[in-house]
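Complex shown without one protein chain; remaining protein chains in place.
Chain nomenclature is as follows: A, B and C, assigned in order of appearance, with residue numbering initiated at 1 for each chain independently.
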Amino acid sequence: MAVEIKRQSPISFPGNPLKTELRGHWTVMQEYEAKGDAPRVIDLSHRIRWDLQDSDIARHRPGGVSIPDTPGRCVFENGVLINRMNRTQASIWHLSGEDLSIPDDPAFTDVTDATVFLALLGKEIFSITEKLTTLDFFDPLKEAPFLLQGPFSHVPCQMVILGNTPEKSAILFTCSRGYAQDMIAAVLEAGAEFELHPAGENAFSDWVNK
Amino acid sequence: MFGRVKPLWGEKSSLKSNYDAVIIGGGLHGLAAAYFLARDHNMRNVAVLEKRFIGFGGSGRNTAIVRANQRTQENVPLYKEALALWPVLTKDLDYNLMFFNCGNLNLMHSEAAMNAARMNVATAQFHGVESHLIDAKQCKELVPALNILADITYPIFGAMYHPPGGILRHDAIVWGLAKGAAEHGVHVHQQTEVTGIGVENGKIVSVETDKGQIKTPRVLNAAGGYSAALSYQMLGIKLPISVLTIQAMVTQPLKPLLNHVVSSGAYHAYANQTLKGEIATGAHMDSWPNYTTQTTAYYIKHQAEALAEMLPCLRGVKFMRHWGGLADMTPDMAPIMDGNDSIEGYFMDCGWGYFGFKSCAASGKYMAQFMASGNCPNMLKPFSLRRFEQHRLMGETAAVVNYTPDN
Amino acid sequence: MALTLTCPVCGKRNGYEFRYGGEEKGPRPDEAGITPRSWCEYVHMNQCVAGIQKEWWCHKDGCGVWFTTHRDTTCNLEVDKPEAQS
Partner (left out) sequence: MKRLEKLSTLRINPAKTLHFKYKNKNLKGLSGDTVATALYASGIRIFGRSLKYHRPRGLYSLDGESSNTCMQVNGIPNVCAETTLLADGMEVKAQNVAGSPETDLKGFMDKLDWAMPAGFYYRTLHKPARIWPIALKQVRKAAGLGKISAEFQMPGKYDEIYPKADVCVIGGGPAGMSAALAAAENGLRVILLETRPWLGGFFDYRTAQNGAGLSLSQSVRQAAEQLEQNSNVRIFTQTPVVGVYNNNLVTAFQKGCETDYFDERYLEIRATSVVVATGCSERPLLFENNERPGVMQIGCAHRLAQTYGLLPGKQAVFSIGHDLGLEAALDLFDLGLEVLCVADIREDGQDPALIEGLQQRNIPFLRGWVATRAHGNKTLHKVTLATIPGTLRKDFSCDLLVASAGMTPLTGPLSLAQAKLAFEPYTGFFIPRQLPAKIQVAGRLLGLNHPATIEASGRLAGTLAAGDCGVSVESRLKEAREKLNQLPGPDQGSKLVTAPVQGRKTFICFDEDTTVKNVKQALAKGFDATELIKRFTAAGTGPGQGGIPGHNLPLFVAQYHGDIKATAMPTTVRAPLVPTYIATYAGSNHDMCKRTPVHDSQKAAGGVIRRIGVWKRARYFSKDFSCRAEIENVRKNVGLLDASTLGKFRLWGPDALNALQRVYASDMSRITNGKVKYSAMCNDDACIIDDGVVVKRAENDYYFTTSTARAGATVEWIRYHTRYDGWNFHMVNLTDAFGVINMAGPNARKVLAKVTDADVSDDAFPYAAYREFMIKDTIPVRSMRLGFVGELSFELHVPSSYMQALWDLLTEAGKEFGIRHFGLEAQNVLRMEKAHLIIGSESEQRTTLHDVGLGFLWSRDKSEEKTVGAVALRQTENQEARLKLVGFKMEDPSRVPKDGSIIVDNRIRGYVCIARHSFALQEPVGLALVDAPLAGEGTRLQIYEDECNGQHLYATVVPTPFYDPEGKRIRM
């Protein structure tokens, strides 16, 4: 029996997707059944993520994008989201589909497999997140997109608030891959009140394009 | 019908200018040492100085659990003796300390934990202290409210069952010891704060207080949470102590439900039912030093989460009162009982952390012996301060390391 | 949950996101000729200040940085201007 070589996401949602795509050994869930404007959770774990650390971090321009100058700030350009974490570190999340190879520079580490990567979309997502964290997603001093590093459902996460207005509510977050299953269970349970449901990658692309 | 009632710990006396011994701290350890000094060593000219009122600190804030199933042979005999002293003290003090000999179950949540517990059990049995390893089913028989299903965070594999343990009424011990000490002539001075300790030629000579100076050749530092700060500020002696806030809480009173003390390291919780019917539960310490006895929302929630899994019927019971006290923690979870080392006449009985309550009778007895004779009794020798510079931590905690960088 | 700390990177956060790292005692002493007592002093002994102390914290659940802060141990609150108050 030949074993098919696949890359696996650490989570599997309940229910079957309507549409999937095989992409570089990943089976990407593209669409699930739509459920009105109820909030959605999307698995983006297959999206490439890099860690960048350098005492002179400003010299880097991954994907042609400059690193944000202060910790907590994010930029989203050319399908690349760069989150400044501290004086010497940034995380780089590739939100568009291109196949990317990591720059030949020791400052970069591919950490795609280190974390689970999730998106939450929809106007009630902040009613869900307030059940799971004390982090303030509405800090008046912060303008979206911004990064919060802190606990979410007790697990340290990197959370990027892409939008926090009723019309435009979206969060991306990562946490240690090992926690994936319990994290998604906690998120779905917290979201049950609002009919949070899984959605495919396309829903996220649509959101980004809007 | 009462006529003239005598105050329990004697009429208020004014501070004398000379005492043979001054004990700093009107908690269980200080009062016990005073009591035994006066009773067994004929040293009656003793003052106990208490900044607030007796039993204000850890003595009145602990949940009064006693047991003798410690981990090491240096500790077991001390706690064994302490356990045996409760009925004796009840009689000698003529004060009902309300010892409820209900036995303790220390739950284990893995195969490895069961094996680790076996070492404690064997150590106890070797010292003639009753203690057994029991399985989950036996746990359930003893404590029907326990959840022994496998689908909880930390399933119960069994327990270390220690029948001689139990609970007492902590205030009764404070008041009983104060009464006993006073009856033997000890002066208990409340609302008296120590402001300095006089040392001349390497010897203790006096104690300064906000009510005046006392000449004395002996001082016992039994100031509980404040012992380390006091030692450093007044004598320049630093101690390997971190002062942490430990918290506990009680539920509304219930008719008898728990007939044993139940504790769990993994859940970081213990629970027992007081004679008033309240479920007393606690164990958490925030890991950073602070001198507040404030409680935290984090902990009462954590405790509820733990109890909801361990003892699920308690989900329908309400928490009623949550408080905090100070614990003077040492790196090896064992106390410092020492004296006459760098300063003659300076004695320490501190660093008790979790264990100050259960030990007080025995430590008081031996510290009194130490102070009266000037020689450290064998029982106390392992608890010297110097063990830390010799890299000989006591092994009272098996944990490989507290995962804190300062350790 | 009561304590809050101000992470130099992430700002004011819940205290439980942090790990306490001990009293500030300065860099590691030189090893040559150090006595057991002075080594122990560095490793284990504390001043246990009831008041403002300088201490180390790590934002373990956040950005991971180690930093010092001044905190009043008698009220468990960070102190803004420790020099002015101490």
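Here, contacts are C-beta pairs under 8 Å (C-beta built on N, C-alpha and C of every residue); 3 or more make two chains touch, one makes a residue touch a chain.
The structure presented is a predicted model; accordingly, all values stated were derived computationally and were not measured.
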TODO: Would you mind listing the shown chains in contact with the chain that isn't displayed?
DONE: A, B, C
TODO: With the full complex in mind, choose from B:Leu49, B:Val66, B:Val121 or B:Met285 the residue touching the hidden chain.
DONE: B:Val121
Task: Interface with the undisplayed chain - residues on subunit C - done: 1-4, 14, 19, 21, 26-28, 30-32, 34, 36, 39, 42-43, 56, 58, 60, 64-66, 75-77
TODO: For the chain that got dropped from the picture, name the residues of subunit B it touches.
DONE: 1-2, 5, 7-10, 53, 55-56, 60, 73, 87, 90-91, 94-100, 110-112, 115-123, 125-126, 132-133, 144-145, 153-154, 169, 171-172, 175-176, 251-257, 275-277, 294-297, 300-301, 303-305, 307-309, 312-323, 332, 390-395, 397-401, 403, 405, 407
- [ ] Please give every residue of subunit A in contact with the chain that is not shown.
- [x] 1-10, 25-26, 45-46, 51, 53-55, 88-89, 106-107, 109, 111-115, 130-134, 136, 138, 153-155, 176-183, 185-186, 189-190, 193
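Note that in this section only the chains that are shown with their structure count from here on.
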Task: Centre distance in Å when subunit A and subunit B are each reduced to the mean of their C-alpha atoms - done: 50
Open item on the list: Can you compute the centre-to-centre distance for subunit B and subunit C, using the mean CA position of each chain? Integer Å is fine.
Closed with: 27
TODO: Send over the residues of subunit B in touch with two or more other chains.
DONE: none
Task: Touching residues (chain side subunit A, partner subunit C) in the complex - done: 71-72, 85-87, 134, 148-151, 156
- [ ] Sort out for me which residues of subunit C touch subunit B in the complex.
- [x] 1-3, 15-16, 19-22, 36-37, 39-41, 44-50, 53, 55-56, 58, 71, 73-76
Open item on the list: Please output the residues of subunit C touching subunit A within their complex, sorted ascending.
Closed with: 1, 9-11, 13-14, 16-17, 59-65
